[in-house]
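Excluded from the complex is one protein chain; the other protein chains are retained at their positions.
Chains: A and B, in written order; residue numbering restarts at 1 for each.
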Amino acid sequence: MTGGLQRVASTVLLVVVSFLLTALILWVSGYRVGTVLSGIIQGSITATGAATSTIRWTIPLLLIGLGVVIGFRAGFFNIGGQGQFYVGACSALVVSLGWREGPVPLVIMCGMIAAILAGMAWSLLPGYLRVQFGTDEVLTTLMMSFIGALVLQYLTAGPLRNPSGTGQTAASERIPEAFRITDSSGVSVTALLLVGGVAVLVWLLLERTRFGLTMTLVGRNPTMARWQGIDVRRVGLGTFALSGALSGLAGAVELYGPGARLVTGFSPEVGFTAVVVALVGMLSVWGTVVAAVFFGGLQSAILFLPIVTDLPPPALVLLHGMVAFLVTIKFRAVRRRRTGPAAKPVAG
Amino acid sequence: MTVPSGPASAEVPAVRCRSLGVSFGTVQALHDISLDLAAGRIHALVGQNGAGKTTLAKVLGGLQAPDNGTVCIAGNQIPPGDVRAAKSAGLAMVHQHFSLPPSFTVAEALELAAARPESHSVYRRTELYRRWQNEVAEVGGTNVLATRIRDLPVETRQSLEIVRALASEARILLLDEPTALLTPAATDTLFERLRGLRDDGVTILIVLHKLREVAAVADTVSVLRDGKLVLGPSEISGVSQGQLSDAIVGPAPDADRAIAVEAAANAEQQLLLELVRVSSRESAFEPGLASIDLTVEAREIVGIAGVEGNGQRSLVSVIAGLSAVTEGSVLLGGEEVTRAPPARRRLRGLRLVPFDRNSEGISRSAPLWLNQSALRLIGRRRQFPLISLRQYKRQASEAMDLWRVRYDTVAQPAESLSGGNVQRLVLSRELASGLEVLVAAQPTRGLDFSATNFVRRSLRGLRDAGAGVLLVSSDLDELFELSDRLFVMYGGSIVARFNAPYDRQAVGDAMTGALR
Partner (left out) sequence: MEQVLATTLRSAAPLVLVAMAGVFAFRAGIFHLGLEGLMITGAFTTVAVGDATGSVELGILAAIGVCMALSAVYWWVIGPLGANVIIAGLGLTSIGLGGTAFALGAIFDIRGSMFTDVVLPRPVRGATSGPGVIISEHSILVWITPLIVLVAWIVLRRSRFGLRLAAVGEYPFAARSAGVNPSIVRLQALLISGALCALGGAELSVGALRNFTENMTNGRGFIAFVAVIFGAWHPIGAALAGLFFGLADAIGIQSQINITERVPREFVLMIPFVLTIFAVWLGGLWRRRTLEAEAGYAELREPDY
């Protein structure tokens, strides 16, 4: 129990340090940190619609973040959430535009299933290469992510482009209003129930099923898992599939929720932010929920900030980078190093 | 407490340490060690596994900083944990594990060890070859210089470790269990070499754990037990074998009752494990199997002897289903499982005690209860229904209590257990239920005296309860004591089969391949 508390404390401390460092950079660059901070609080909580907007951004971060948690649980770095998110959204879009006249619940259902399958496929290719050939999944999921972004760009600029669109960036046609599960605020009871239900299911899967326990063992020590007769490949494939499925689902929720259409390169940071969310959430389901709300608030605030200050939005990427850079620091290692050697007792 | 180390003690001792203490967490690995080793002699350091021998060797060599105490090498005090200072004072270490990088060529590896850390200079290959050709001449000829370390046989690697140690003109040589991986013949050659070095004036401290070897090579002997120096350094002629073994073992521990093993005792099947002309591909570390025939019946322990790296790992992984069979078939309880996945074999009653319990037997960071429950997770069916963790934890704690694992809570990580307790944890899982045949690989390696006895009693109990046991070990005494039949592996084949009583000489010859 104290070990758990210690981990929470050290994670919170590291996040605070990352914020302070970023604030220092802003201060050096001549921004008034106080203004920025009050802007963040307004933009995430107090301003009109800010709290709703926070939840709107929490939803994709949580879904993709839970996918990352699942991956890490079995020891896999699935960092391609962005691409899986995009192809999920694209598949749902193709289904919805292709079947405009269909019965509403059925189309939404089919769209979500299509999104889940697409996300799975995007994640299973690196997953298969990993379990079959030992190909490093950090790089392949990342490359698949770049490819997913190009798929989105192709669809929105090509076959599904809204011909009457005038803006600079390419955007698709809108899906019929009837298909949407939220209004443009991105928050509704349906959406919340869906995301909440997914979080509970993921928690049950990870903590209360044999498959979840198996994943944990594979993640902690695959060699031991193999000796125990666990089919490490099958667990690996299952993990990648589930992880991609959640990101794909996030894409569908984005389309049926706040989006209603897809724009080239929309929400470009959500994939990497979700990795940060999962790490700050200490790779636990409920921790990830808390972290997703927190980073959802930041995301919402960064869109609000231009009203009160001229802070460039990339500052948020910088902050996320800072958190990722520092959040895995192990205080235990530091302390051990100071008091004595970190060596393990060796037979002698 | 210091014992004068013989007539030459008036000179500066080659190694002197005073009140050394080292602890790892709650474990006191070394406790108040004070020791003088005279120059120009061979000093043996003995003790059980876990007595602190390797830790002491590391402290003397500067690889491990002591919590307190001082080390002087040839009269120079060494700052704690300073490898370079120990090195420049003339001390060199030969480690229990090989210290030459596997992908390096011999010349590169020797240069790495000998180059002064300040020197970043560029070299030519021919320059390296010229520099090292004399040193390696007696090891494997000069053409060995361009060979990669990983392609060399174990004996050559061992000899190179000594070349490496002496390359920096060391006058004090510290060898940590150098004989562990050697055949009896290679051990004799090594001792011959050490005597030659001693006659040239080199001081040698050698960590051993076989009394036979101590008698063969040492001039003086010191004994460690539970991190304390309990005997010596004394002239070898002045101590009897009995005194030595008493000092090593210490007062007899409380008898640890053997646990009644509920083996499946599947009496209807006699032949539990059968390998018919099984071959497999070689791995990076070992030869593959070459047409192995092997049976394990109910109520017997079959021993597999051999120098490590002669296919024992391949054998166990083939039985476990972890590496593929290229020819032949594997049968468990009469059922063909040659192509069956590991899970199927586990469900069929196969249980395993892996070679390296810390990396293959447990997950160090996972909680005890999960480690204990691992076997309950296999199989494809019923992966997704909800389970009761409380029940898993309760059953785990019951099993661990039965096997007397010492722990605080079932949630603590497995790495917090000592070696003997880890092995108990592994046994509590593997021997729990449904066992028909157990493959035990090096089950007592690194365990202390009482844990070793406990494991051996458990294996015997298992046999008496009707199970079959395949025991792979590199400890001949253990094999002689436990095996009903004994096979010797060499180069991936079974080269000899023995029945009790065993002839040490004949088994030793078979291990070196002399019978081939």
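Definition applied: a contact is a pair of C-beta atoms (placed from the backbone, for glycine too) under 8 Å apart; a residue touches a chain by one contact, two chains touch by 3 or more.
Not measured: the values here are computed from a predicted model.
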item	value
Among the chains presented, those that the missing one touches	A, B
Sole residue of A:Ile40, A:Leu61, A:Ile79 or A:Val277 that reaches the chain not shown, by the stated touch rule	A:Ile79
Selected from B:Ile73, B:Ala113, B:Leu289 or B:Ile304 as touching the chain missing from the view	B:Ala113
Positions on chain A where the hidden chain makes contact	25, 29-31, 72, 75, 77, 79, 125-126, 129, 133-136, 138-140, 142-144, 146-147, 150-151, 153-154, 157-158, 219-222, 272, 275, 279, 312, 314-330, 332-334, 337
Contacts of chain B with the absent chain, listed as residue ranges	61, 63, 83-84, 87, 93, 95, 97, 99-104, 108-109, 111-113, 115, 117, 119-125, 150, 283-285, 364-365
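Rule of thumb we're sticking to: only the chains that are shown with their structure count from here on.
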item	value
CA centroid of chain A to CA centroid of chain B, Å	46
Chain B - residues contacting chain A, complex	24-25, 27, 29, 47, 49-58, 64-65, 67, 81, 176, 207, 224, 320-322, 341-343, 345-347, 352, 354, 359-366, 370, 373-378, 380, 382-387, 389, 392, 419, 446
Residue ranges of chain A touching chain B (in the complex, touch as defined)	204-205, 207-211, 213-214, 216-217, 220-221, 223-231, 340-341, 343-348
